[in-house]
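A protein chain is absent from this complex, but the other protein chains hold their places.
The block that comes next holds chain A.
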């Protein structure tokens, strides 16, 4: 017996119904992205309903972000994959798949009348054991520069092998490692600029040794300049308003107006003189430069680049070592940027500005080419994933083996542990091991191999003490991941297990879904 205490349009789902609806939602989402997992995973076409724009991708986070969902549990999964993207940059599919597999197992257990909290308890124990096993298997090559580079290269290759770039993964892996190494330990990916230009083929992409700014040089300025001394500025170069509040012009004759206009011009001229006093030959401004100051600067033989966006300016200051200036009265205090050569280059059909021989060089540019814009977009996402993982690996240098090897390792450790657990939670611990084993199974399934056969072989190999064994996706057999160089970041794998367990736990604990009446929107 109950009574309507909510708004008429509000709904409530209780106990079994609530659980059913959240499990169904989560499982559906898991199944959706499952087929994109691994090197032989498939792509999805996402078509926007409003603009009809098409997007081809196999990046879990991108797929999930574009789906409109109404299911609460599914939304939680989308959120973890987004967080995974922000935190590590890759493994967005794995985390969703693992969480949904954990829920699939939990659903069976609830069918067996096991209390949700008992399942949660079991999962917690199991994830602790799994993480411990993962940590034990991690290898740290951070001290040895040469080996670390190989590690990075392998990680990049593994990440890229499941993306559109897999054809040229060696090439792009090298490119990504070089780009990250250029940052000299910084992990701010904003400093790696990716310029996309349609045309050419994927392997025409390159890492520029200098820095490329997607802007054009002003008309009157020289197109090529050697030994540039650059002033990077963020200042308005139009009229430079009086900032005092309430100030306005009030004149009683046109003559006076003209005088004031002249004074304004004088002011601008003084500013240009101040800028020129820095002894520069290149002036880059974040904001627009109007015709008048531009011509003044050009007269002084200064190369002018206007309207460089915020990131552009910041990156430029990082590469050339100059500071971003806004006042120009104390030239001796302003650090100028330097580079050997500035020139206008053509990529495809567009003109860009290239700064080569830069002083500091803590930022770099990757130029991506590809036959279609979808291709270039997907290439960018893939490269971004690889770069994020690499930059995170520089911070946390430990690595683990991929190809289902780590999952099998964890699964076995959990399974062995399950035997020592007493009470009902042992069943949940076993279920956790099964869910982990699903990852290599899906990997094999996606490649069209006999997953039952392969995974059982893999499991046996691990019990046999072959801790490096994983799935060799090129031959459809078991191989040593160490020899094949299939390496993944430890941080990534760890985060996958943690996030998936936390999300699964959260969903298992729910027994009631209350949906408030949707807010009425004004008719469009």
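Following the convention adopted for this analysis, a contact is a pair of C-beta atoms (placed from the backbone, for glycine too) under 8 Å apart; a residue touches a chain by one contact, two chains touch by 3 or more; residues count from 1.
Just so it is clear, contacts and distances are computed from a predicted model.
Among the names given as "URI1 prefoldin like chaperone", "Tetratricopeptide repeat domain 4", "T-complex protein 1 subunit epsilon" or "General transcription factor IIH subunit 3", UniProt records the absent chain under the name "T-complex protein 1 subunit epsilon".
Within the whole complex, the absent chain has one touching residue among A:160, A:325, A:368 or A:418, and that is A:325. Across A:165, A:334 or A:376, the residue that sits in touch with the chain not pictured is A:334.
For the options A:10, A:67, A:277 or A:460, the residue in contact with the chain missing from this view is A:10. Listed here are the chain A residues that touch the chain not shown: 1-7, 10, 12, 18, 22, 70, 72-73, 75-76, 79-80, 83-89, 115-118, 124, 187-190, 234-236, 242-252, 256, 259-260, 262-264, 267, 314, 317, 323-327, 329-330, 333-334, 388, 391-392, 423, 495, 498-499, 502-503, 505-506, 509-519.
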